[in-house]
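For this depiction, one protein chain was excluded, whereas all remaining protein chains were kept in their positions.
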Amino acid sequence: MADSSTLKGLTRFGSTQRRDAWWIENLPFIIVFGGFLAYATWRAIENNYFWVAPYLSPFYSPLIDPHHHWWPFSPAFLILGGPGGFRITCYYYRKAYYRAAFAHPLGCAVSEGHRGYSGERKFPLILQNVHRYFFYVVTIILAFLWYDTVVAFNFNGHFGIGVGTIVMLVDVILLTTYSLSCHSLRHLVGGKLDCFSCTTFGKPRHAAWRGVTILNEHHMFWAWVSMISVGLTDLYIRLVASGAIRDIRLL
Amino acid sequence: MSPATKYETHEHDVLIIGAGGAGLRAAIEALAQGARVGVVCKSLLGKAHTVMAEGGLAAAMANVDKADNWRTHFRDTMSGGKYLNNWRMAQLHAQEAPDRVRELEQWGALFDRTDTGDILQRAFGGHTFKRLCHVGDRTGLEMIRTLQDRGVDLGFDVYMECTITRLLKDGDRVCGAFGYWRNSGNLVVFKAKSIVIATGGIGKSWKITSNSWECTGDGMALAYEAGAELLDMEFVQFHPTGMVWPPGVRGILVTEAVRGEGGILRNKNGERFMEKYDPKRLELSTRDIVARSIYTEVREGRGSEHGGAYLNISHKPAEYVKRKLPSMYHQFKELADVDITKGPMEVGPTCHYVMGGIRVDAETGQSTVPGLFAAGEAAGGMHGANRLGGNSLSDLLVFGRRAGLAAAQQAGKCPATAIDNAQIEAAERDLLAPFTRAGGENPYKIHENLQDVMQSLVGIFRNDEDLRKAIVELEKLKARAANASASGSHVYNTGWHLTRDLQSMLTVSEACAHAALARTESRGAHSRIDFPKTEDAWGKKNLIIAKKGSAMTLTEVPRGAMPAELQEILAESK
Partner (left out) sequence: MADATATLRVFRGDAETGKAVDYEVPLTPGMVVLDAIHSIQANQSPDLAVRWNCKAAKCGSCSAEVNGRPKLMCKTRMDSLPPDQPITVFPIKTFPVIKDLVTDVSWNYEVNKKIPAFKPKPNAEWKMYQRDVDRGQEFRKCIECFLCQNVCHVLRDHDKKQDFGGPRFFVRTAALEMHPLDSRNRIPLLREQLGIGYCNITKCCTEVCPEDIHITDNAIIPLKERVVDQFYDPLTMIVRKIFPAK
C-alpha cells in the first residue's frame, strides 16, 4: 500500500491510493476465461464425443474431414480459429485481457510502473484491426450452427425436441446475439455514416444501428453468457455422446 | 525602470477582459476585423460562468411558434423589465438574436431539433411564444464551447487564470490594464488601444447564490475606478428556484426550464399558489413575481420542510424528464438524494443576475470613458428592472459582437498612448499590500460577513431602515477589508486573491445599496416594502453611480422619449 505523502512514491508497479478492492474485478475473468480456454483446448485435442444424433457440438461445426482424409488433427482446430480469433480481437475481450493478463493497466488509477508500451500500434497488436474479418468468418460459422440446430429437431426423420435441442437453440441464439452486438457490426450497419438523413437507405440504417447499439450496450454481458453457453453445450453433448448421461426427449 | 523591463508586458489592439459568452463573442468579432486580440480571464478557458447557463437562449426564430417575431420579443423584454430597459438595446437584441444563434450553428453548435430539422425552442417565463433555443439543460456549455473553438480556430491569445486589478489610463482614455497571474503571483501589464469589459455578474456578494466565485463584480469596479458610470445597480435578480436542501448545495440553480417543461409549484398544503399571484401565467410568470411569491409563502408559514416551495415535474414521463433535464436529474439525485422523476424538488429564491452594470451606448457598447467598452452581464440597461430567462445568453451574443466590432474599429483610429509608470506602481502596491499586513484579518471571514449583510439587508424585500443599516455595515466591512492580510507564497494563494476580489465586491455592493435606498418605489426585481407601488415618475429616470474624487455619487438621469414606432409595438399588446 503506497499511502505515500509525496507524489513521487506512487509510480511503482501496483501502487495506488485507492482503498477499494479494485483487483477483484480481474479475478472472474481470469478464472472463467482461463477455465474456458483450458476446456476448449482439451476438447479440441480429445477429438471424440462431439456428435450424437441429432446433436453436433458447436466446437466441431461445420464438421470438416472427420475421417482424416487430408487433415491429420482434430477437425475442431479447423473451426476454432474463427470464433477464437473473433473473441481474441473482440473489443471487450481485449479490454479484459489487457487488464488481467498484460496489466496495462491492472486497474484504473493503479500504477503499472515504467514498462514499455506501444498500445495497438505495432505488430502483433496492430492486427487487432482485422476484427471485422473475423466477424465475417463467424457469420458463416453461425449459419452452420443454425443449420445444426434445425437438424437437432430431426430425430430419424421425425420432428422432435430433446433437452439437447433446447440447449443448442439457446446457445445459437446467445452466440448470434453476441455477434449482433459487435462493435464492428455497429460501425458497418450505420455507425460509419455522419448523417443518417442525407444517405440513401439512411433511415433503415439508422434503425439497424439503433438496434445494434441497444445490444452493444451490453456487449460484455453477451460475451460472457455466450462463452459459457457454448462451453456448456459442448459439455452436454460430450456427456451424452460418451454415455455419461442420457438425453431426455421432450416431444 | 521602464514597465517593459520590470513587468511582463503584452500588447494588443483590443484587450478583452472576460472569457464568458460576451467576451468570447467580442473577441471573435474583433478578430474578424483583423485586430490583434487578447482575452484575459480569471479561470481556465471554457470555465466562465456562462458554462453554467442551463435553460436556453431567447431568439424570435419562430421555429416552433410561427407567430413569433422580433416585435413580440421586444415587447416581452420591455414588459418583463417594467419598461425601464434601454429600448434601443432591447430592440437591437430582439432583432439580431436570431442571426447570432444561426451563427453559432454555423460554427458547430448542436441545438436540440424540431421534427422538421430546425432549432427546437421551448417556453420560458415571460415569453409569449416558445422562444428558447436550447440543448437539454446545458445550453451555456454548448455556447461557450462553440465560441471557444471558434476563437481558438481564428487564433486569439488567451491569458488564463490572470486577474486584472486595474485599468490604466492616458488622460481620459484607457490604454491598458494591470493584473497578476494566479498561478505564480507574477505581475503583468497589458497595453491596448481599446478594452472590452465582459466580466459578468456580482452574485458572490450574497450568501444564497447561483453564481460562481468569479462573479465578484470586478469589471464594474474596474470601470467605476476608471471613471465610468454604473447604471441601475439596484436591480438584482433573485431566481425563484435554487436548491434549498441540503445546506451544502443551497443556492445552486434549478433551471427555469423545469417550469418551461411543465413543472408545477406547490406549498406545503399542496396548493398551487401561483394561481393566487399570477393566475394567467402561473409558473411561467416573470422571475421577480415567482421569487416574491415563493418568499411570501415561506414567510407566511406555508413553506416546505426546509423553507422553500415544492417544484414537481414527476407527472411527465420519466424518460422525457431525463432527456430534457438531464443535469437537473443528476444534480438532485447525486446532491440531494431526490429522484425528480418520482417526487418534487424543494426550491427557493437564489441570487442570480444583476440587471445593472456599466452604462454603455446601445449601438457600440462604449462606456462613458473613451476606449472602454462593456458587454454581457457587466453592462447595464438592456434588461431594465427584471431580466427574462434566456435573454442573457442572447444579450451576450448580440452586444458582445457589437462591442467587439466597435472596439476593433476604434482601435484602428486610436492615437498613440503611453503607459504611466506611476499608475502601475500604485496598482502593484495595492495588490501586494495584504502580504505586508501580517496578523490582519482572514479575508474569508470578511467575505462571509459581507454575504450575510447583503443577504439579510439588501435581499428580495428591502426597506429604508435595512438599507441604511447595510450602508453602515458596508463601511465597517470596507475598513476591515483594508486590513485583511495574506500569508504564504504568491503562488496560487487563494486567500490573497480573495483580498483583491473583496475590493470589487464591496464597491458593487455599496453601489447596489445606495441605488436601492434612493429608488423609493417597487419595480421588477427591486421591491421596497415601504414603497410597494410602481411609480410612473420613477419609470422616467435611471440611477447612476459614479466616482467623484474618492466618493461614490449617485445621480438621477431622465430617460428620453421612446420613438413612436417602438411605442406602437408596446401599445399593440394592450
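Going in written order, the chains are labelled A and B, and every chain counts its residues from 1.
Note that contacts are C-beta pairs under 8 Å (C-beta built on N, C-alpha and C of every residue); 3 or more make two chains touch, one makes a residue touch a chain.
Everything numeric here is computed off the predicted structure, so don't read it as measured data.
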item: Of B:426, B:472 or B:491, the residue in touch with the unshown chain; value: B:491
item: Positions on chain B where the hidden chain makes contact; value: 43-49, 51-52, 102, 105-108, 110, 112-113, 115-118, 135-136, 138, 141-142, 145, 149-150, 152-153, 160, 183, 212-214, 245-249, 252-253, 327, 330-331, 334-336, 442-445, 448, 486-489, 491-496, 498
item: Positions on chain A contacted by the hidden chain, ascending; value: 3, 5-7, 10-11, 16-20, 91, 94-95, 98-99, 104-105, 108-109, 111-114, 117-121, 125-126, 129-132, 183-184, 186-187, 191-192, 194-198, 206, 216-217, 219
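By definition in this document, only the chains that are shown with their structure count from here on.
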item: Mean-CA-position distance for chain B and chain A (Å); value: 56
